[in-house]
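Take a look at the following structure, please.
Only a single protein chain was left out; the remaining protein chains are all shown in position.
Order as written gives the chain letters A and B; numbering starts at 1 within each chain.
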Amino acid sequence: MSAQNDTLDQEVVRGFRQRFANFREHRPHLFLLALMIVIPWFFMDLATWFTLTVSGLAMGLMLFIMASGMTLTFGLMSVLNLGHGAFISLGAFSGATVIVFWMNDLAGSGSLGATLLALLAAFVFAMAVSGSLGLLFERFVVRPVYGDHLKQILVTVGGAIIIMELIHVIWGPSEIPVPRPDLLRGAVILDSTVPLIGGAAVETYRLAAVLLGLLVYGVMTWIIDRTKAGILIRAGVESTEMVEIMGYRIKLLFLGVFIAGSALAGLGGAMWSMYQEIITAHMGETLMISVIVVIILGGLGSIKGCFYGAILVGLINLYIGFLAPVFAAVATVGLMVGILMWRPQGLIPVIKV
Amino acid sequence: MLNAILSGDHPRSRILSALLLVIFICLALGPFLFSSTRAFTTLGMICIFIVVVASYDVMLGYTHIVSFAHTMFFGIGAYAVAMTIGAMGNSFGAIGLGILAAVLAATALALLLGLLSLRVKAIFFALVTLAVAFAFMTMVNQLYTITGGEDGLRVRVPRELGPAFRLIENDLYGFSITTFLAGLFTQPWNLGEVIRESVYNVRVNGRVVMYYICFFFSLGMFLFMLRMMNSPFGRVLQAIRENEFRAEALGYRTVYYRTATVVLAAVVTALAGVLFALFNRYVNPENTLDFELMVFILLMCVIGGMGTMYGAVIGATLFLLAENYLQDVLRVLGGYVDGVPLVSGLVGPERWLFWFGLLFVLSVYFFPKGMVGQLRVWADARRRRREESG
Partner (left out) sequence: MAEPILTLSGVHADIEQYHILHGVDLQVPRGELTVLLGRNGAGKSTTLRTIMGLTRLRRGEVRFNGASISGMPTPQIARKGIAFVPESMGIFALLSVRENMSLAASSGPIDEGRLEWVFGLFPPLKRFWNRPAGNLSGGQKQMLAIARAIIEPRELLLVDEPTKGLAPAIINDLADAFEELKEQQASILLVEQNFNFSRRLGQSVAVMDDGRIVFAGQMAELAGNEDLQQELLGLSLGAHQ
């Protein structure tokens, strides 16, 4: 009887283990996310954990917005655009121009409508500037080197230098402080009666960034999953030739995706400018490191992978930044190296690299 | 004789040979041809960066491996010697230990990166090295107790390599080319006077000794790598570059060759980093590890000519001269367009990098083989014309 019980128990354990292994292998992004969120419980109190998690989400979502364009450009056109960071910087400076110089009164007014208007104007302007430059960049820098990775790396690095120098020419070489709109300053503090996480404080701006980031992810997912353009993009990631055989002009699709990707980098940069409250022409270069880690983690070409990769990077940055600030950057890169060892194609691979 | 020294890989262009000869003479007699300290420093940097760029060319040009971690290895060398000297004092023993540590660390890290590139494909290598190099730089910045953080470390070189030491008691004579040329143009009627003015005294101190260490290191390393690239090993690398699949099918483990290349380049550049620390006597993240420096190395390699070795000499020399002197030229040019908005901004002395970026992109499109490649194309065309006519 007892022997029977033993075997039965073992059955259950094996079943559980198998289910766990199954989950780990088929949903690696969720598995890692769960791991990432749970482990810090052992090292900090829950209120701190909550603050860090929301902040990490905010950072991750901004990174996602910046990285999504780059991963799509790679997936669809096999173009490695190392100049992507320059578009982030450009977006930051364009957005900051609206907030700091053109609509300072609106941003400082404290009224919800005026703040939203100023933010909207800043984001739209940032996207417009980065997007139009993306058009030129695709046409004059990237198009002549389609299909040649080495030259792509070289010319996009060169292109980034030119854009950053242009930023210096237009906005001057010094840093520009970017104050957040009045309404987004300060923090939301949870009531101390809330169980476990009572008293946790979350900056208003980070909450807003989380909301906007989720909105962008939602819209992008909808476009990619439901619209014809989205189906075309996913089809193009698999085979550009077949898309052409069906009568679609792939070059237009490339151009569209490149512009959209550049515009998103600009939006991410504009959001980041108010997050950091200071901008330099080199900010894009520094952010590129995280962006690269994100797209490698997620699996080049995958929007969903990019989303989870970005959140993982955001969270690990905040957690490690709190526990051992010296190792934040190392942890980010370590995460990438570790995942590459485990899954060389990234979390959600869509293309063979 | 010359054939053996150059491993049979000649410049194959008269203009190129002439340029190389001029550079060689200027570097070899450097302290005796240029009197200013700025020129002295620039010459030393050219010697060091010829090695850095040539070792980068071994990866980029000969094997088409794009690495963004070259500055990391350079920094490893520089910091290793700076830290051992900091800990043990300014002895040659400390330098030796620093070199040993640098070589070991560079080898280990390069092997690790190489192993990672076994698992991920070539295109990933660029991205992975970029991220790893960045993490390394952040570490150096953060661990300021041992690295000095952003302030960096001063390197107290042994007395024999410092300005106080005299190798030869009496001063030697130098002949300043710049003074001579300036005089030649401004007062050509007064040639005797000009020549007399051009002669100056050279104190053969430890700095000059250090310069010649750099020079001979540079020369030796360059010829060594030239030999490597013209050996069977180098041929295999080029075969892998042209057609990896076929090279693999012929029985070459491409992965081993790639990793060996990365390790070789890493060790050589780490040694160059050691010399940089000793010559510059000051290391910080900006002058050894910065991403901008990495991009500069890339620019030097591509503009000079990838996969030619001589391109490293031309590229490094040209770039460092531009970095140090193009700003002066632009300042003069800027005077003419002063007041014109945007244009004056673009021509200003601090915008030299803009022009180099433009030059870089254009050279990738129109002269993908760089200056050396282009000179050879012209030389070949000339040769062919001559054969046809005669």
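To be clear about the criterion, a contact is a pair of C-beta atoms (placed from the backbone, for glycine too) under 8 Å apart; a residue touches a chain by one contact, two chains touch by 3 or more.
In this text, all values refer to a predicted model and were calculated from it rather than measured experimentally.
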Visible chains in contact with the missing one: A
Hidden-chain contact residue, picked from the options A:L33, A:A47, A:V124 or A:A235: A:A235
Chain not shown: contacting residue from A:A121, A:I170 or A:I250: A:I250
Positions on subunit A contacted by the hidden chain, ascending: 228, 231-232, 234-235, 237-239, 241-250, 350
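We adopt the following convention: only the chains that are shown with their structure count from here on.
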Subunit A and subunit B: spacing of chain centres that average the CA atoms, whole Å: 36
Residues on subunit A engaged by subunit B in the complex (per definition of touch): 80, 82, 141, 144-145, 149-151, 153-155, 157-159, 161-162, 165-166, 168-170, 173, 285-286, 288-289, 292-293, 296, 325-330, 332-334, 336-337, 340-341, 344, 353
Touch list for subunit B against partner subunit A, complex: 64, 66, 116, 119-124, 126-128, 130-132, 134-135, 138-139, 142-143, 291, 295, 298-299, 302, 342, 345-346, 350-351, 353-354, 356-358, 360-361, 364-365, 368
